[in-house]
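Every protein chain but one is kept in place in this view of the complex.
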């Protein structure tokens, strides 16, 4: 997996646009040319709304082009509610880009991209990069119901094939998106996934059964987001290239170390996770 | 002083209008016919904005007519900031009317009304009542600077004389409003005052020196606002009609008891305060 | 819809604390609900399990000087100092002149000596309108002894033992979080005959005015309450539940049904709502409705089924007190 190289920085930005692709989901674009220039697919940022009790929220970088960066998020608590209240012209500070991002270095030719709910937010940039390198991209996209399958047109316009699943059957196949993935023919040579943890676990199991390498973008509760507090860990194989440069505990010769989702991740190879 | 008779209640209201008479000062009108019908001059309400972390804020009742009640407040912290964010059509819950209100029962003929800053918010209703009963009303109105002397036209339209003072001399006399009061000729037969505590103390001292009875609307930090927590007390003469029906402490025969500003007050006779 | 509502209505929310039977597992915290009357116009009295009255002492108390309240992040400090008219006046007026209400009434007793606690409890518990007694041995806002009782397991045991002899009614002992080991105090109270424990009283704290350089409370220090202390209170309940068998009344920062559920899962048989009443006295009835829905949705029949569930199943990796082995 790639490791983050600077220049990560705090950017004082201005909101350019705000739309609601579905009730409770907000797409927020802001002016941040320097951030756009250095962002790689799969990286995230920490967003600090102006004024009030200040808090930082981790959000995947959805779009990054020219002068504009955008995030796509689900309004579920106080912090996202505050961000959702922003309007064009408002100030917004973001720290980024953060995290490693997807490893697209092996020139994959046929990639399955698996999105669960708002996990779609971290997957547009890798889809764009893959299509730019002429790979075939199939998007497997699951959500609770049809209305939450946001931005499908956007992904279609990029040139990827889209297969959907909804929990309630209101659009596409009823059931989990991993069901679609299991039947994918021909088999993709790489899987990228982002979504809720149970979906990622199911994706990892499916890929393991099919023998397809998979990269998962994990979610954990963050405090600092920059690797400083060791609060966001996931156990991984200590021989992974992403394992922090720590000796393991000497008790019992465990083959596991705790890696930081915000620093060594958020993207990990499925087969290296020990969760 | 009057004591509050029911019907105090929680009212689910809708914001009708919102203006900013000065930067940082908000006038918020809302639909509350039942509250308007029972409010007496000098009473207050507790305002609970919708959603988020819920909090209640004590605000004087500025206007109460027909179907509309209005509050006038200074945006100084998280709670008033939340209220300031409301717009016409938004919901707002208010509990009220609360507190005793001014005692206008003695048919005063010549009344000086002393306002310090946002204290003006509790003084429109008594001015209206006094003028309706054909009393002469002189308003002595002080603030930090001219811009903060809000709603002067409104008071003038009610038919009262207005004398102003500002800390920086940007309008009216430079200095404290109590300076104006001291020189009032002829002497009023009653003083009503609302404003910051130092101003109320100075008003009490001036009235005591001049021998004019004064009613002061006090401010304290509130928790419940309805007399249930004993958090908002001020020491008063235990023989006051407003003294809570408590024996004093038996140690040392103190002549003082602690009265609740929210329940026995917020209006007290200056000469009965032992602060 | 109506089917599930019927199911919800069947959910049993009643609980017992000693011999005290509550229709709902929700008490209104002492000092936060006055005599109940102050809040009656704004709440539905039929939806309240019980009201713990403001603490009363033997003699009248003027209470602390103002200011007595300070807002703090997600909480507040108070230093009322047990202002109250003393037990004589209290029985003659406050109690005698009450409007009868459907809720259970729990008298709260404070004091400065073991004898005072016993004397006031005896007088108060003798009243027919008092259904149970809560011993406030943990008020942080009064001189020395008040809190010292709950800060010392031995002293707690002593006062509870003496008070126990003065009444047959349910005796709830209210513990202080301002101790190294709350479980030890809880065990002493149980051994001495307490029927239930109230966990927790406020956490000691202070705020300073940076303009005047003076403490913001007239009493210098005060008690912290509200959501800020909820994680502290949940842990205290969890630890006490592991240490004793008698029921616990969980409290500290409860504002929503989710907050209340944390306490039940940690091991509380009932909860108490304090500071939240200052925001909106309808919060307690919303919590009751929320509990009914939560249990109903899960097909549970009574609140007792969730009490202490977070303590279960940790025998392996974790000891009950929650430290890694």
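Which chain is which? They are A, B and C, in the order written, and residues in each are numbered from 1.
In this section, a contact is a pair of C-beta atoms (placed from the backbone, for glycine too) under 8 Å apart; a residue touches a chain by one contact, two chains touch by 3 or more.
Since we're looking at a predicted model, the values are computed, not measured.
Every visible chain touched by the undisplayed chain in the complete complex is listed here: A, C.
One of C:224, C:249, C:271 or C:288 touches the chain omitted from the figure, and that residue is C:224. Think of the hidden chain as still there; on subunit C it touches residues 64, 72-75, 77, 81, 142-144, 151, 178-180, 203-208, 210, 213-215, 219-222, 224, 226-232, 234-235, 238, 253, 258, 261-262, 265-266, 294, 306, 309-310, 314, 318, 322-325.
Contacts to the hidden chain, counted on subunit A, fall at residues 6-10, 48, 53-56, 93, 95, 220-235, 245-251, 254, 256-258, 263.
Methods note: only the chains that are shown with their structure count from here on.
Here the spacing of subunit A and subunit B, counted between their Cα centres, is 54 Å. Chain contacts: subunit A has residues 53 touching two or more partner chains. Among the residues of subunit C, none is found touching two or more other chains.
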